[in-house]
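Note that one protein chain is taken out, while the other chains of the complex remain in position.
Chain nomenclature is as follows: A and B, assigned in order of appearance, with residue numbering initiated at 1 for each chain independently.
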Amino acid sequence: MSEEKTITIEVDGQSLETKSGTLLIDVTDAAGINIPRFCYHNKLSIAASCRMCLVEVAKVPKPIPACATQVMDGMVVQTRSPMAIAAQKATMEFLLINHPLDCPVCDQGGECELQDVAMGYGSDATRFVEGKRVVPENNLGSLIATDMTRCIHCTRCVRFGDEIAGMREMGATGRGEHMTIGTFVARNVNSELSGNVIDLCPVGALTSKPFQYRARAWELTRHTAIAPHDSVGSNIQVHTRRNEVMRVHPESNNAINEIWLSDRDRFSYEGIKSEDRLTQPLIKKDDKWSEVSWEEALEAAASGLKEVAADPEQIGTLVSPTATLEEIALAQKLTVGLGSQNIDYRLRQEDFRGNSTAIPWLGQSIASLESIDSALLIGSNIRKDQPLLAHRMRKAALKGAKIQFVNPLQLDLHFDAAQMVSDPAGMVHNLAAIAEATGGLHYLTEQVDVGEEHKAIAKELKNAESAVILLGNMAQSHPDYTILCGLASVIAKATDSSVGVIPMAANSVGAAVIGVIPDHALNALTMLESPRKGYLLLGVEPGRDTNNPALARSALNNAECVVAVTAYRSPCLEEAANIMLPMSAFSETSGSFVNAEGTWQSFAGTTTSAGESRPGWKVLRVLGNLLDIEGFDYSSSEEILNELKESYCGNLKVTSFGAAKGKIRSAVTGLIRIGETPIYASDALVRRAASLQKTKDARDATVARVNSSVATAAGLSDGDKIAVVQGEGRAKMVLKVDAYIPDGCVWVPAGVPGSESLGDQFGEISLEKV
Amino acid sequence: MSALEIKNRDELFTPEIRAEIDHEIAKYPEGESQSASMAALRIIQDANGGWLTQERMDEVAAYLDLPSIAIYEVATFYSMYEHKPVGRNKLCVCTNISCMINNSDQIVEHLNSKLGIKFGEVTEDGRYSLKEVECLGACGGAPMMQVGHKYYENLTPEKLDSILDELE
Partner (left out) sequence: MANEVIFKNRDLDNLWDIEQYRSRGGYEVLTKILTEKTPPAEIIDGLKTSGLRGRGGAGFPTGLKWSFINRDAPTDKYLVCNSDEGEPGTFKDRDILRYNPHALVEGMLIASYVIDAHYAYNYIRGEFWEPYERFQNAIDQARAAGFVGKNILGSGFDCELNVHLGGGAYVCGEETALLESIEGKKGQPRYKPPFPAHVGLYGCPTVINNTETLSSVPTILREGAEQFRDIGVENSGGSKLFSISGHVRNPGVFELPMGTPFSELFELAGGMRDGSKLKAVIPGGSSSPVIPGNLMMDLTMDYDTIAKAGSMLGSGAVIVMDESTCMVKILDRMGYFYHEESCGQCTPCREGTGWLYRIVHRIENGQGRPEDIDLLMDVQNRIRGKTICALGDAAAMPVAGMLRYYQDEFQYHIDHKKCMVGAGV
């Protein structure tokens, strides 16, 4: 196309080469020529409404906005001519007449775009003698603080909601001078990406509520790091003051998180300072916990484990997939050193029949997701599980990609998608039917009915240039995960699609890459089903992090020796463990994660560890030393990392799950639980982040949901107080009638308070009125 | 309440009103039902005694499958939508230049004293409310006002009295 032509323009006497059709402001930005702006943002649509970027273009009688002007060959631009400066100064004066100029008390002070530009273009004396506009506040919820009188109506936040978050929550109501940015009525902003408006707002109208009045921008020290909550591995800046994390901002990385951050990654730092932090080693004697010295605790842990390891098969190690690569590697080395192979990180997986050693990764790069033209997501609430992967999917969908889901519940999505919803057993049948529709291959032993809707999905995948099939969190916790994997492989092959897994946690891929996938040993499930005498837990909360808390707790509670390396205390852990060794939390330790696309990303510690806690790798190193295991003489986490890199980096292959067949276990006679892990219950840190726990997403996750026919059949109605009963376990909840839950199912979240006594995330369940 | 539940409420969305809104939607190409948002708000406002509440706006949004804020934006941008109760007869008096120099002030004063209300207010019996409006495109008949669908032009205090008497 002619648009791609290389052309030359002149800006302030400087000759610049560029492509025709590029926006002038992008050209000047690239050339380091600064044109002031407020409404323009290169990730958002053009508003051209603030009029700050007005420049002079030869042969145009009026100043024109650089943000909305496409360059043409030979264009002569002046950004500092009298006409341009006069226009810019005029806009600046207009912007300031109704601005409160309360910089000394404004959280944006020191990092305010208005303040910066005003220095260059404003005049000292104000000629505006009328009363300034005062705008009533809007309560946007627990994350975003507002001071709308400071708003300069750039509409970046409004456009963000519409274009990026995919939820039009904020708008500009009223007109003229009465135009107000906000939600119009008292209504919280609920997008899982909402915090990005804090970065986008050029003034102090939208700021971080948890950070409000806590520090001034210039007092903060910035450290780059990696966010620990999902498998994107968003690049972040941790801002600290006097050894305390004050806030978290995104660090731009176009290949990974672009410039965005999910709210979970932005606000979870509040959990670092939770009252639950374990700050001292503890030993349980006669069911009572007492503080002990590190020496005593480590000696006790070493001897306890050694005793059990007399029969090495009796040792089982469970590691959290949010732990760092270095920590997991040492836990693995230690377990092996004790003679056991029983170590696993797949704490939420239920079906290990295939027990494939395939590495569960995306199978492609994160950025490439936005250029797919068809996708089949199996058992995934991608929007809440992986907000920024969902953002890439959304971009693909907006460009016309056909996104399809096979799920055990209907999702509230921010892009168009075809959703095939059924109970968990139905998912298997549906997937089998899609497989059959792709090529007539009959996979299951039982008969499946191939309907038009299955054929349609098969056809979409087949016709797509680039299609991807991905298994999400709910698939990985599904009782027939291995069958779903097998079917996914069959469909992928028949439709020439790529297949992969959306890894659950920050380091799921890392753990798998370094081989924490027991091949001929016990896995995360069998270690609990056939209880061991001794366990080593790394960052695991038994009641919240496991697929079957009831099973996990009974195995752990009855063991002889449970050593927990942990950052937090929690009732279930206190009940299960014998020794608790305090570990550094997020921001306190260096380490590495391998994200969904297989990128290894390392970070340094930014604050010192709370109390007596120590980085997990150091704790494990000393434990290794005490146990006389060889190769435990690392002096830094980098040494561990270098060793790992040598053996494992570049270890990702195309995923192939192998053929797994078997009985469909998810076919139950009664009701089945849909045990999704909600966004703000996913790991120990976020579960303790107070402001996130006040959001709608968190509040929505405290109820049980059924559709109206299930409710009627059970004699229940919306708002009833009920008990959900699973095996021996009972949890009291409020019932919500929700048309998005299929027949035969009850949505009862996992990882939330009250769920600790329940069983499998997807297991038979019953309801009782209380 | 979910969007779906709002959509299916028929307290205000009677079959007649649905038909009316659907008729408006049909004026636009397929997939452009947002175009009917203004008409839908007007229809609902009329059915609701001449003003809109948040609930009503949410219902319109749900009916047209739009985020509520999109409807709030529209309903607060255009001056013919009301967000507070109005009288059974909303007297919209133009005070723009042609009317102003033709003594619209006198008309306004007459209404103020006769009805005991100012712009933006409603008489106690709910019969009248008063609203200042911009040029209504009838400057040849200045001073003028609009009540309901009707324009009243070349107003004088005497003429006003008889008009007010006629309005229920």
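The criterion applied here is as follows: contacts are C-beta pairs under 8 Å (C-beta built on N, C-alpha and C of every residue); 3 or more make two chains touch, one makes a residue touch a chain.
Everything quoted here is computed from the prediction, not taken from an experiment.
Among B:S37, B:N89 or B:S129, which residue is in touch with the absent chain?
Of all options in B:S37, B:N89 or B:S129, contact with the hidden chain holds for B:S37.
Touching the hidden chain in the complete assembly: which of B:L91, B:L136 or B:L155 does that?
Missing-chain contact among the listed residues: B:L136.
If you put the missing chain back, which residues of chain A would it touch?
Counting only chain A, the missing chain is touched by 46-52, 54, 61-63, 65, 68, 87, 90-91, 93-95, 97-98, 127-130, 152-153, 155, 172, 174-179.
Of the residues in chain B, which ones touch the absent chain?
On the chain B side, contact with the omitted chain comes from 27-29, 32-39, 41-42, 64, 70, 73-74, 77-81, 92, 95-98, 100-102, 133-142, 146, 149-151.
Going forward, only the chains that are shown with their structure count from here on.
How many angstrom lie between the centres of chain A and chain B, each centre taken as the mean Cα position?
So the centre of chain A lies 47 Å away from the centre of chain B.
Flag every residue of chain A that touches chain B in the complex, lowest number first.
167-175, 183-185, 739
Considering the complex alone, what residue numbers of chain B touch chain A?
2, 4, 54, 67-70, 72-73, 76-77
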